[in-house]
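In this view, the complex is presented without one of its protein chains, the others remaining in place.
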Amino acid sequence: MSRKIRMGMVGGGRGAFIGGVHRMAAALDGQIELVCGAFSSNAEKSRLSGEDLFLPANRVYGSFKEMILKEKELPEGERMDFVSIVTPNHVHYEPAKMALENGFHVVCDKPLSFNMEEAHDLEKIVNESGLIFALTHNYTGYPMVKQARAMVKNGDIGSIRKIVVEYPQGWLSTKLEDSDQKQAAWRTDPTKSGIAGAMGDIGTHAENLAEYITGLKITEMCADLSAFVDGRLLDDDGNVLLRFDNGAKGILHASQISVGEENNLNIRVYGTLAGLEWHQMEPNTLCVKWRDKPLEILRTGVGELYPETQAHTRIPAGHPEGYLEAFASIYRNFAFCVRARLEGKEVDPLYMDFPSVSDGVRGMQFIERVVASSASEEKWLKF
Amino acid sequence: MSRKIRMGMVGGGRGAFIGGVHRMAAALDGQIELVCGAFSSNAEKSRLSGEDLFLPANRVYGSFKEMILKEKELPEGERMDFVSIVTPNHVHYEPAKMALENGFHVVCDKPLSFNMEEAHDLEKIVNESGLIFALTHNYTGYPMVKQARAMVKNGDIGSIRKIVVEYPQGWLSTKLEDSDQKQAAWRTDPTKSGIAGAMGDIGTHAENLAEYITGLKITEMCADLSAFVDGRLLDDDGNVLLRFDNGAKGILHASQISVGEENNLNIRVYGTLAGLEWHQMEPNTLCVKWRDKPLEILRTGVGELYPETQAHTRIPAGHPEGYLEAFASIYRNFAFCVRARLEGKEVDPLYMDFPSVSDGVRGMQFIERVVASSASEEKWLKF
Amino acid sequence: MSRKIRMGMVGGGRGAFIGGVHRMAAALDGQIELVCGAFSSNAEKSRLSGEDLFLPANRVYGSFKEMILKEKELPEGERMDFVSIVTPNHVHYEPAKMALENGFHVVCDKPLSFNMEEAHDLEKIVNESGLIFALTHNYTGYPMVKQARAMVKNGDIGSIRKIVVEYPQGWLSTKLEDSDQKQAAWRTDPTKSGIAGAMGDIGTHAENLAEYITGLKITEMCADLSAFVDGRLLDDDGNVLLRFDNGAKGILHASQISVGEENNLNIRVYGTLAGLEWHQMEPNTLCVKWRDKPLEILRTGVGELYPETQAHTRIPAGHPEGYLEAFASIYRNFAFCVRARLEGKEVDPLYMDFPSVSDGVRGMQFIERVVASSASEEKWLKF
Partner (left out) sequence: MSRKIRMGMVGGGRGAFIGGVHRMAAALDGQIELVCGAFSSNAEKSRLSGEDLFLPANRVYGSFKEMILKEKELPEGERMDFVSIVTPNHVHYEPAKMALENGFHVVCDKPLSFNMEEAHDLEKIVNESGLIFALTHNYTGYPMVKQARAMVKNGDIGSIRKIVVEYPQGWLSTKLEDSDQKQAAWRTDPTKSGIAGAMGDIGTHAENLAEYITGLKITEMCADLSAFVDGRLLDDDGNVLLRFDNGAKGILHASQISVGEENNLNIRVYGTLAGLEWHQMEPNTLCVKWRDKPLEILRTGVGELYPETQAHTRIPAGHPEGYLEAFASIYRNFAFCVRARLEGKEVDPLYMDFPSVSDGVRGMQFIERVVASSASEEKWLKF
């Protein structure tokens, strides 16, 4: 008989942000249960976090290493099935590697790793292990992103000519990292975040979204990154010209100093027959701008949408689904795949849809290339 | 040590809509676990639904009666703490009554009951039992509804003069009940829905929202209900003039034949100093229209909002929270109250905020009065 | 050979608001020239206003009586063709009557007159004279209002069931008439405005718009008018239930105490096949909410619109036309009709489209009935 898939979490203790998001996302659809965790590198903090989450004391660990080793010894009916890694960038690689090497599937927050070397290594380990690996580029989980992708794939908008993808935020417009704001601190710290700031944190989401929806690949880029806030060590803003493998042109910009912007990821894709426009902050709406008929507003749950869209919609039209639901779709699809593996069954291809380790490698390459392009006097760098 | 609160569900088997919503809402915040259910009056269907939900076979019951009696016999460490009732209107009263009489707390979908008599009876039972009862007027769970209410309470908008509350939908603009659409069928059937159609299903949400935000009470109403679709037995549209206890005037209209409208609950409240505007379909935005300064757009998670608002916000600005999160806030607050009861502790008043059995009685009175007003030749009926 | 149509103006001197609007509207399309005026009952003020407008001194008069008599004596090639009346409500009747009786066509601001008696009398005089009379219910001049009307007429939205028309403003939420604000002063003064305040000033626009777009007639109404501001003598807010001659139901509300609202006239019309939504403050957009296909956004100048719409559009899509253009369309159509009369030609029926004296009578009846309904204890008053 079927059962819930069991999750162990690395990171996400008291005071963290994204850990709670992962837990809500994992819980939402009733497919996954949190059974254990190493919520902090501080054992006492991990213990307290475990209590907050109603976990039995013996399943709360002081380190991811302890967790992986101890859980491995538990009987199949009890031990975790997968590890969810929700730590800052520089603590993705080690727990992911160790989990995979010990036979656990992995969900990992993005970007994949601290640097390219780790990324390639992880890709190799995943491929060799045959285990299931999901990267939480969560914005691709929205129903209307699925619809946009399906429309492109089915030729509804014709051949793509232009893509504009934006991700402005304003929360780092002052030197917030000098206060005790934990989120700001590690994101602006090259020893934790890697070689990029805004481009790694959110630029990769933009890159991932653009390639996911269009099915195109960026082939060349020309970047201009800045660190506007005095004393900041990593980019807090970047403007990038793009060229795609079908000849399309594009613009990507991401910013954390665009004052007053919340989390305004958005994309416009123009084909020969129609343009698409989608905004993360009003995610249930997809504008379709036809060449020769009136503008249409597609809405989650309304009318005839593609099966991909419907498969990622939970509630009827007009009941807004949000960020957590999109995030949850990655966990749900991952859980369906893990369960199918456990039960030796096939997964409906509609659900075999979550960002992979290869998407993660591509994101790391994007970071590496965009930083190189910005430093270069050459106009175009190959991607 | 603390533990999750245990839920048993009545209704919500395969093919139902609102049952799944309640389960997601209950799961989201990690405070509640589903431990048992009587998901259908058809025992086999209940069993299959239980399997879908990964419940052990011995906790899936063929009827709510069986569930309540069997669970009552289980030891405290195992049995359910509360019953969640997600059946159509005519099957609210009996399970709620029986659950309360057997010592279980209750969450019940709205409207409270099939008729006034049941409503008064339930109110009496709740009050005598001292048990905790929550009615899922879920729209009051949104952060920006909390903000609107707090602004009114704190005098930010001055003395209220006018309220316009609307709830247009279009899904019943044809005779959908003649197809096999289960949701349409019971909502338009007087033997299951009660004396009202749209006014009971959604008009009560509008009434509840208006009174919740403003803290005012409707004192008089003048209604004009219609059944526009040929052969429909209950109202599918209604327009109502309102008068409030402070002298404010208002309009409430609700409709299920407003073609092309999804679930467009919205409210405008005009005081002497400012007007407020909120739309359920874009719920993280609250417009504040000041008399003497520029229009402000308040957004979930942005800037200084009231503690009530923050207490019902999960994620940072720009990550849209939706319908399920608002719904979940009712379950979470309810769970906090049940846990406090179990542990003999106090609850932070910020969380003692969910619709009560008295709100349910008021909703039933609204239904009764609005139907009477529509049938009457008198202009104003007292509420 | 053709020539511009010659306008003489009554009212609209320095300090007035609507006079300037009429002059810009008349000038826009190059069909009309202002040749004379009696801009104020104060002769000196009239003279100065005439100078501002670059008129020769001998064509600026001290009273409308003087203007009509003197202009009548001028030769045909020189004298004015029509009188434009832009005075407060209580000074519409006399100049209109005198102009008509002396053979001049008339454009008159709304509402038609101070009371019903004047209205009926004017209608009689217009009909007997055979002269051309236009009332400036300017909001019907917008391209997307033409489109909405044409869609209804052509059956695109099916049979109409529900109409919601709103006209909230906030500018009179305090006792502005106690300052020296001229616009507020006469509008709130029963000796100048008539028996209604907001209902006369803007409620009539709402009534006119609803009947213009739908082609339906209001048959019954139930009104609740208020004067919220202490000491105000006329209504500053009103809520009205409506019934239409085809069985449709509706709501009309108009307010001048809805704090923070600018000039938010808007309408929603729901038929059996589609709903329409239009907002005056974003006038180039018409939402069409289809029952069985995605929401469409029709835009001025985009794609295939009805000939009526195109005939009232000046510039290509995306170049917003506004209030003055809509107002100008009334003047332009009026000028086309006057010129056709002068030249003994036919007018394209597309341009025989401006509010008539009968629309003005209907507006006055609306005022009379809505005030009576509010005062009555009967639920429904016939219209």
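General observations
Here the chain labels run A, B and C in written order, and each chain numbers its own residues starting at 1.
In the analysis below, a contact is a pair of C-beta atoms (placed from the backbone, for glycine too) under 8 Å apart; a residue touches a chain by one contact, two chains touch by 3 or more.
Please read all numbers here as calculations on a predicted model, not as lab measurements.
Of the candidate positions B:Gly130, B:Gly231, B:Pro294 or B:Gly344, contact with the unshown chain belongs to B:Pro294.
Contact with the chain that does not appear here is found for just one residue of C:Leu69, C:Leu233 or C:Ile315, C:Ile315. Only one residue in the set A:Ala43, A:Leu74, A:Ala150 or A:Ile251 touches the chain that does not appear here, and it is A:Ile251. Summarising the interface, chain C meets the missing chain with residues 1-4, 17, 20-21, 23-24, 27-30, 34, 51, 53-54, 169, 261-264, 280-284, 299, 301-302, 314-325.
Listed here are the chain B residues that touch the chain not shown: 288, 292-299, 302-303.
Although one chain is not displayed, chain A still touches it through residues 157, 161-162, 164, 166, 170, 173-174, 222, 224, 226, 228, 237, 239, 241, 243, 249-251, 253, 255, 257-261, 268, 270-275, 288-291, 295, 376-379.
Note that in this section only the chains that are shown with their structure count from here on.
Chain geometry summary: the mean Cα position of chain B and that of chain C are 44 Å apart. If you average the CA atoms of chain A and of chain C, the two centres end up 55 Å from each other.
Per-chain Cα centroids separate chain A from chain B by 34 Å. Residue positions of chain A touching 2 or more other chains, listed in rising order: 299, 302.
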